[in-house]
Every structure is written in structure tokens, then in C-alpha cells.
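Yeah, one chain of the complex is gone here, protein chain that is, but the others are all in their spots.
Let's turn to subunit A:
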């Protein structure tokens, strides 16, 4: 009997002593962590994609809590909704941001951009780009080996086998920018998603002179300047034989799409055009 008592007593004393030491240690070495970090992290998407520029959602939450002005910070996955929630927790102002989406600025599929040679090296755009200009006459266009698709963590991209070009699934794309970084040719760009997901962009990055570009690819931008002239908003600029549409200035009037002789300018998610007679009206409306 006494053995049992002694055992219990020993364990109680031992436990109590350990508890006192642990409590003292916990007090002494306590690290204060802002409880808001946990709260903010809880509203973040937990994708850990790095699209915000921080290594994971926790680090971004810490940055949000720490920064006085969070208007420069953005979680591209969560977008304005999540940023507003986070801002609400922190009592700070989040900048109003338009949702973005990745676009592929190359439309040189197998039919319009004839092959001039064959690449049989390692299947990686980065390696191919470090070796040569590509298997067509265009040294700017898509290499078609899918580094962007490999980089996408949201299953928002796939390689179209028919065209040999990557396709972005708009609904899944969170504009984290991983594909933009992965593309050695700098073809993919994050652009404003636009009202009703409507947007217009030049689907070409070829800086060669018109004739050279056209010879390499039927749908290349030849830098003719027609779009620049027709644009009523000054949104289009041509540098190095390549047109670029500034998505801040573009009012989606679609005039440029019509004048482009090579169909290099793409309009996305617009309703089909009406007959010639009513066209004038529909175009004027958004312009004014």
C-alpha cells in the first residue's frame, strides 16, 4: 500500500514541479504574435502561390498586419473581396483593384506560322529559348513546350494540341503571375479582366519589321499603325513595329479589331457583331 502512496506522491510532486518550470519558461520566453495575423490568414485563400510576392499566405498576412498602408499589397487570388475582408479586420484601406487575368499574346498556331525546323531537345521552353529562336521564322513567338502550364498551380492552363499554344481557362485563372514568370519569351501578360470579362489585346509580340513578321506568321502584328490611328482614346502605341493596347485607356470600342489587316488584335467575350447597318451605333455607345 505504502509503495502506491509513495509513487503517487512522487508523481504529483514531479508533475507540480515540472508545471511550475514550464509555466515560468513559457512566461519568460513568450513570443508575442499579433492575433490579427491568424485572423487575416484565415480569410486568405491558402493557395500559397506566391502571386502576392510573399512566400506564402502567412507571410502575406504578416506583411498586411505590419504595413501601415496596404494599398500596394494585393492578393491576386482573392482579389478585391478578400482584400476588403482583410482590410476590415485590420481597419485599413485596401486599394480598389480591378480583377486581372493572364492572356497569351501569341496566336501563331501550326496553320498560320509554318515550321522552319524541328526541335528535339529537352522539353522545356527555358532550355529551347536558351538554345535558339524557335522552330518557326518568328523568334518572338510561343515555343509550345508548356513551361507556363507546368507553372500553373490552379489548373487554369492547358496546351491546345491543335494549335500548339497554351490556353488559359479564364474562370480558374487567379492572375498569380506564375506563368508570366515561367515564359522565357515574355508572351503572357496579366491584363484587366474587363467589364463582363470583355477585353481587347494585341495577340502578338513580334518586333520584326512588317514584311519579316508577316512572312513568318500570318497573324503577326506588322506594326502598320492602322489601329493607332483609328483608336479614339489614344490607348494604342506602336513601338518597334509592335502595337500595344494600354488596358487603362482602352474603352473596348473594338474599332482597332476591325481595321487590323492580320487579325492580330483579339476581342474576348464580346457578343457577336450585328449587321453593318447597326454597327455604327453599337460602337459609338461605349466611346462616349
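Just so we're on the same page, contacts are C-beta pairs under 8 Å (C-beta built on N, C-alpha and C of every residue); 3 or more make two chains touch, one makes a residue touch a chain; residues count from 1.
As a working rule, contacts and distances are computed from a predicted model.
S.K.: Which of the following names does UniProt give to the chain that is not shown: "Acyl-CoA dehydrogenase", "Ion-translocating oxidoreductase complex subunit C", "Protocatechuate 3,4-dioxygenase subunit alpha" or "(2Fe-2S)-binding protein"?
M.R.: "Ion-translocating oxidoreductase complex subunit C"
S.K.: From the list A:37, A:126 or A:159, pick the residue that touches the absent chain.
M.R.: Answer from the full complex: A:126 touches the omitted chain.
S.K.: From the listed residues A:116, A:197 or A:269, report the one that touches the chain absent from this view.
M.R.: A:116
S.K.: Out of A:48, A:71, A:97 or A:139, point to the residue that touches the absent chain in the complete complex.
M.R.: A:139
S.K.: Considering the entire assembly, which residues of subunit A contact the chain that has been omitted?
M.R.: Interface with the chain not displayed, on the subunit A side: 116-117, 120-122, 124, 126-127, 130-134, 139, 208-209, 212.
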